[in-house]
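One protein chain is absent from this view; the other protein chains keep their places.
Right after this comes chain A.
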Amino acid sequence: MTEAFRPLGGKLFTRHFQFMGVLVLIAGYFLIRRFIFGIGDVSNLSDGFPWGLWITYDVVTGTAIACGGYAMALLVYVFNRGQFHPMIRAALLTSVFGYTLAGASIVVDVGRYWQLYNVFLPQYINLNSVMLEVALCVTLYTLVLWIEFSPAILEAMKANRLLRFLRHILFFFIGVGILLPTMHQSSLGSLLLIAGYKVHDLWQTTIIPLLFLITAITMGYGIVVFESLYASVHLGRKLETPLLSKISAIIPWLLIAYLVLRIGDLFLSGQIRAIAGPGPEPYLFLAEVALFVFAIVTLMDQYHRTRPTILFWSSLAVVLGGALYRFNAFMIAFDPGPGWHYFPAVGEMSITLGIVAFEIMAYLFFVKKTPILAAGH
C-alpha cells in the first residue's frame, strides 16, 4: 500500500491569505508595545487575574485544539487503525503549528521571558511544580512534533537519504509523541488544583486532570473532522466522509465517559449544589453540557454521521464545548475574590487573533507547498 501525499499547489496569496496577513500585522504592533512598555500596556491582566486570554486560549485551549495529531496517532499507532493513515499528516500539521505557536505565545505572556531557559536548568527546576511538568512536556512535544512532521518537509525537499534514515527511527518519536500529550494535557488541568477556592465549585475537582485529558482527545477528533470538512469546502477537495464518519463514531463514547465522570464527581463531592448558586456560572456549566449532549445525540446515529452538514456542526460543538470548559475553568468562572474583574483588552485579543491568523497562513502555505494531504482524493 503506497499512500502518497501530495502538495496541493495553487495560488498562495489569495484574498483570504492577505486578510490573515493584516491581522498578523496588527498583532505585531501590539507585540512591539508589549515588549517595550510591559504586559500592562496591552492587557487587562492584573494581580487578581494573572492569567487571562493568552494562557487560556493560546496555551490551554490552543494545545487542546492542536491535539488532532495526538488523537489520530492514538488511533493509528496504538489501536492499529491503519485506514486513517491518509489523514495523519494533516492532523500533524495543525498540531505542529498549534504547539509551536502556543510555545511562542508563552514568550509573550511570561514577564521574564529572557530567563525562560531556567526551566531547563537543574539548579532551578522544582519537581513539585505542575507548571514545570507542563513546560517541559510541551517544549519536548513541540520538538517531537517537528520530527514527526519532518518527512513531509524532507519529501518536498527530496532529501531521500535523510528521509530513509528517519523512517527507521520514527517509531520511537511516535511513541514519545503519544506519551507527552497524555502527560501534559492532564497536567494543564492539574494547574488549577492549587488555586483552590478561586476556581468555582463546578470546575474545581481532584479529577480535573482526567477531565482535561478526555476532553483534549475528544477535541482532537473533533478538530480533525471539522478541519477536513473545512478544507474540502475551501480548498476544493473531495469530502472524506466515510473516514470522518468512522472517526466521529468515537466521539460520543468519549463524551459520555466524560459527562459521567464530571457529573458523577460533582454529586459525590456534593459540589453539585453550586448549580443552584447565583451568577452566570450554572448557565455556563449547562451550556458546556448542552454542547456535548448535542454532539452525543447527533453522532450516535449512524445515518447522521454520513451527513457532512451534521458532522460539521457536531464536530464544531465538540471543539466549542471543550473550549468553553477550559475558558470557564481558567477565566470566566475564576474568582480570586471581591474587587477583581477581568475582560481581555483589545491588545490581548489582537495578539491572540494574530497568532491564530498566523497559524492559518502557515497551514495554507504548507498544504499548498508540501505533501500533506493524501493524493487521490
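Assume a contact is a pair of C-beta atoms (placed from the backbone, for glycine too) under 8 Å apart; a residue touches a chain by one contact, two chains touch by 3 or more; residues count from 1.
Just so we're on the same page, contacts and distances are computed from a predicted model.
Q: Can you pick, from "Cation/acetate symporter ActP", "Protein-methionine-sulfoxide reductase heme-binding subunit MsrQ", "Formate dehydrogenase-N subunit beta" or "Aspartate carbamoyltransferase", the UniProt protein name of the chain not displayed?
A: Per the UniProt record, the undisplayed chain of the complex is "Formate dehydrogenase-N subunit beta".
Q: Identify the residue among A:124, A:283, A:343 or A:365 that touches the chain left out of the display.
A: Checking each option in A:124, A:283, A:343 or A:365, the one touching the absent chain turns out to be A:124.
Q: Out of A:12, A:25 or A:194, point to the residue that touches the absent chain in the complete complex.
A: A:194
Q: Give the residue, chosen from A:8, A:23 or A:76, that touches the chain omitted from the document.
A: Touches the omitted chain: A:76.
Q: Which residue among A:19, A:113, A:253 or A:267 touches the omitted chain?
A: A:113
Q: Since one chain isn't shown, list which residues of chain A touch it in the complete complex.
A: Interface residues of chain A facing the absent chain: 1-2, 4, 6, 35-41, 43, 45-48, 50-51, 76-80, 82, 109-113, 115-116, 118-119, 121, 124-126, 128-133, 135, 160, 163-164, 167-168, 170-172, 174-176, 178-179, 182-183, 186-187, 190-191, 193-198, 206, 209, 336-339, 375.
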